[in-house]
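Every protein chain of the complex appears in place save one, which is left out.
To keep things simple, chains are lettered A and B as they appear, and every chain counts its residues starting from 1.
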Amino acid sequence: MTVATQRQGGGYVERGGGGSSSLADVVELILDKGLVIDVFVRVSLVGIEILTIDARIVVASVDTFLRFAEATNRLDLYGKGKGGKDLTELVEGVTEGGARGKTTGMLDAAVDKVGDMLGGGREEREPEREEAPRRRPARQRAREREE
Amino acid sequence: MSATYVYGLVGADARLPEDLKGLGPSGRVSTIAHGEVAAIVGDVPVDRPIGTRDDLLAHEAVVDAVAATTAVLPMRFPAVVESDGVVEELIAPHHDHFVDVLDALDGKVQFTLKGRYEQDVVLAELVEEDPEIRALQEKVRELPEDASYYDRVRLGELVVTALEERRDDEGERLVQRLEPFAAEVVAHRPGQPDDVVNAAFLVERARIGEFEDAVEDTGRDLAGRVRLRLLGPLAPYDFVPEG
Partner (left out) sequence: MGLLTGLLGLPLAPVRGVVWLAEQIRDQAEEQYYDPARIRAELDRVDEGRRSGELTEEEAAELENELLQRLMAGRRSPGVGGDRGG
């Protein structure tokens, strides 16, 4: 079995660190760990302009369950899945005006019910991905296979 | 007030790599020594907020380049101090403590091991082994998306629970397998349900080759099921007493 990696070494283990780390790794290392001293002065950090968020854009913890249900669902009959990442969703979401992200039908529906109680009058609301075609995930949805 | 960025602390006699590039406008990195301790310092961006990806990457690159050859006490981001205070406020009041910590870290580097399941492989295992998951998966497949919402949530919940149980067990065994090659280990609870391991190993420099080989062996044994990623050599972020 050949083993090709993008980094040094000919092995099964991907290497990183020492300047070739991913940002996610770096964040975990230098934002949460390392020495903090009381003489550190406060500085202007990025993100100062983010003040409010739209409640509908947040994913509930249910999203993790749905994500894994989706992955399980996508396994074909022989147990091999497709993998695939719905990055289009992520890209579209975040780059549209900065403060947006993915949504789930769950939270949309919850917020909408609140809206209904205030006198909206709309019944059920479809999950987000069917209502906003622009943000339909690029990954193929297994249900389209129509087994 | 003029500000100085502090990347980390080293012994005053430490030799640093020449090509360090800092996050400040000049990009220069130098040292300020006092007694037996030296601070690795540089200039600070003044006309913009700090915290871009380039800032974070530069900070880490400096610290970890130093760590490759020298014991270094890494600072948390963002580490800005008043320029006048580097010696008087930062080093001097804690000098002996810093010396002790640097001594304890001398001759050791950190590696951080992360691992993630090959999702499809392990999910298929779960489906095969758990009748409840299998039944629910089949049910969900037959229903249109709208009608299956709660079943999908339930399916996901079962899968996540089973996955976490599996990875807790495998992750622990993975750490135990590598522990003999390290002086110290700090294992964290991995973030996502399909993350298997997130552990920091403090390894003696003389044993780095051995440790890397052991990780490689483990990677080979787990190939196709778990993807391992080894970060390092790193500064000992996980082994620094806070403040």
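The rule is simple: a contact is a pair of C-beta atoms (placed from the backbone, for glycine too) under 8 Å apart; a residue touches a chain by one contact, two chains touch by 3 or more.
All figures in this text were calculated on a predicted structure; none of them were measured in a lab.
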Handout entry: Contact partner of the left-out chain, one of B:191, B:209 or B:241
Key = B:191
Handout entry: Interface with the undisplayed chain - residues on chain A
Key = 6, 22-24, 27-28, 31-32, 41-50, 53, 55-62, 85, 87, 90-91, 94-95, 98, 101, 106-107, 109-111, 113-114, 117-118
Handout entry: Contacts of chain B with the absent chain, listed as residue ranges
Key = 1-3, 46, 51-53, 56, 82, 150, 153, 191-192
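As a working rule, only the chains that are shown with their structure count from here on.
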Problem - Centre-of-Cα separation between chain B and chain A, whole angstrom - result: 21
Practice task
Please name which positions on chain B make contact with chain A in the complex.
Solution key: 1, 3, 8-9, 44, 48-53, 56-57, 59-61, 63-65, 67-68, 73-82, 85, 89-90, 94, 111-112, 114, 119-120, 123-124, 126-128, 133, 137, 140-142, 144-146, 149, 152-157, 159-160, 163, 192-194, 215-216, 218-220, 222-223, 227-235, 237-238, 240, 242-243
Fill in the blank from the handout: Per the touch rule above, chain A residues touching chain B in the complex are 1, 9, 11-19, 21, 23, 25-27, 29-41, 43-48, 62, 64-73, 75, 79-83, 105, 126-127, 141-143, 147
